[in-house]
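Take a look at subunit A:
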Amino acid sequence: MDLVIEILSWITLVGGSIFVVIGGIGLIRFPEFFTRLHAAGITDTLGAGLIMVGLILQSGLSQNSLKIGIMLLLIFVTSPTASHALAKAAVYDSLKPWTARGEKDAADKSSGDTKDGEGS
Partner candidate 1 sequence: MGGLFNYWFVIVLMMLGFYIVMVSPNLVKKIMGLNIFQTSAFLLYISVGKISGGTAPILTDTTMPYSNPLPHVLILTAIVVGVATTALGLALVVRIHSSFGSINEDELLDDEDTYRDFEDPLDPALEEPTDR
Partner candidate 2 sequence: MFVVVTVALLVTMGLALARAIVGPTLYDRILAVNTFGTKTVLLIAVYGYLTERPDFVDIALVYALINFIGTVAVLKFFESGEFAHSWRERRERVEAGDTGDDD
């Protein structure tokens, strides 16, 4: 039984690390903000979730696993909320999503920082 739990926690921890790194690479490689949001979403839910489940399996029934469980719930609630708020703010800020047709002018050009100097 102990061996099964050990192997399970191994799988979840390594799987979580792989997802976290994939999300990090996506954060760098994707062309513009809305696609990067997907990459960040992977690290926040799947990566963080798997790693925390692995930690819970490691510590068994204890106060620590309760704390990590609370943290897991918290991240599962707050992370999508933050992503949603961010995407909403970006859309209202007329940041246009990347499309195959208009990729030239959509990616990394409008809004955000450049708005500092703009009049309207």
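The working rule: a residue touches a chain if its C-beta (ideal position, glycine included) is under 8 Å from a C-beta of that chain, and two chains touch if they have at least 3 such contacts; residues count from 1.
The candidates came about this way: all candidates are chains of the complex that A comes from, given by their letters.
Note that the coordinates shown come from a computational prediction; the quantities given were computed from them, not determined experimentally.
J.: Using the touch rule from the top, find which candidate among 1 or 2 meets subunit A in this complex.
T.: Subunit A touches candidate 2; the others do not touch it here.
J.: Please give the residue numbers of subunit A that touch candidate 2 in the complex, ascending.
T.: Subunit A reaches candidate 2 through residues 9-10, 13-14, 16-18, 20-21, 23-25, 27-28, 33, 36-37, 40, 43-44, 47-48, 51-52, 54-55, 58-59, 64, 67-68, 70-71, 74-75, 78-79, 81-83, 85-86, 89-96, 108, 111-115, 118, 120.
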